[in-house]
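Every protein chain but one is kept in place in this view of the complex.
On to chain A.
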Amino acid sequence: MSWAWFHKLGSPRWFFLWTKSWALPLFCLGMVCLLLGLVWGLAFAPTDYQQGNSYRIIYIHVPAALLAQSCYLSLGIAGFVFLVWRMKMAPIFINAVAPIGAVMALMALVSGAIWGKPTWGTWWVWDARLTSVLVLFLLYMGIIAIQNTLEDIVLADKAAALISVLGLINLPIIKYSVEWWNTLHQAATFTLTEKPAMPVEMWMPLLISVIGLYLVVAGLALWRMQSYILEREHRASWVKQEVVGDGL
């Protein structure tokens, strides 16, 4: 199998031209999946015998929390790739995905707080999982802040990559916090290896909205990366061609 197509993705130009037509379909498909999952989950899935209707916030909370962690994992990998191989696309990726991840972490925290009120009787507890997701949010904000404050772009890229890699240490803490410590937060809803404990009418819409949100985020990330590429490569002739086209 030839890996040339993969190496070509490291070049901003190839990446831009190759993904130009991908962002919109990914985003639209994701939106359709997300809406389907949400409407199914919020309106048609059976109620929980213990939590009643309040459990339905799972259809927003779980996808957002999963995405917050996946985005950070990808940031960490991109940071590592940049520090080791100095690929040009890696800082563009970090720049594009960090704000999306921050929004996802915030969504997970807010929806979790809203869910916590009826089920635990409190908006917030200083529980291991909640605190580590809050730290994840702060790490995202740190990456965004350092990217935007440092004026030297080479230094800013390197700084964001370093912080992304260092912050990876927080991910296993989030993942295993509910297993290591006895906390209020319940254990994972989904695992790859086991059948979920919920009935199929309950987990199916959840699965669909998770996939939908992944696709939406992928589409958004591609869009943001494309505009960063145009901004950073604005001196290249292919960008002029691309933006101006055949004439103004």
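Observations on the structure shown:
In the analysis below, a residue touches a chain if its C-beta (ideal position, glycine included) is under 8 Å from a C-beta of that chain, and two chains touch if they have at least 3 such contacts; residues count from 1.
As a convention for this text, contacts and distances are computed from a predicted model.
Candidate names were "ABC transporter ATP-binding protein", "Heme exporter protein B", "Putative ABC transport system permease protein" or "DtxR family Mn-dependent transcriptional regulator", and the UniProt protein name of the unshown chain is "Heme exporter protein B".
Although one chain is not drawn, the whole complex shows that of A:Leu17, A:Met87 or A:Leu150 it is A:Leu150 that touches it. For the chain missing from the display, the contacting residue among A:Met87, A:Val110, A:Leu162 or A:Met198 is A:Leu162, taking the whole complex into account. Contact between chain A and the absent chain runs through residues 83, 131, 135, 138-139, 141-143, 145-146, 149-150, 152, 154-155, 158-159, 162-163, 166-167, 170, 173.
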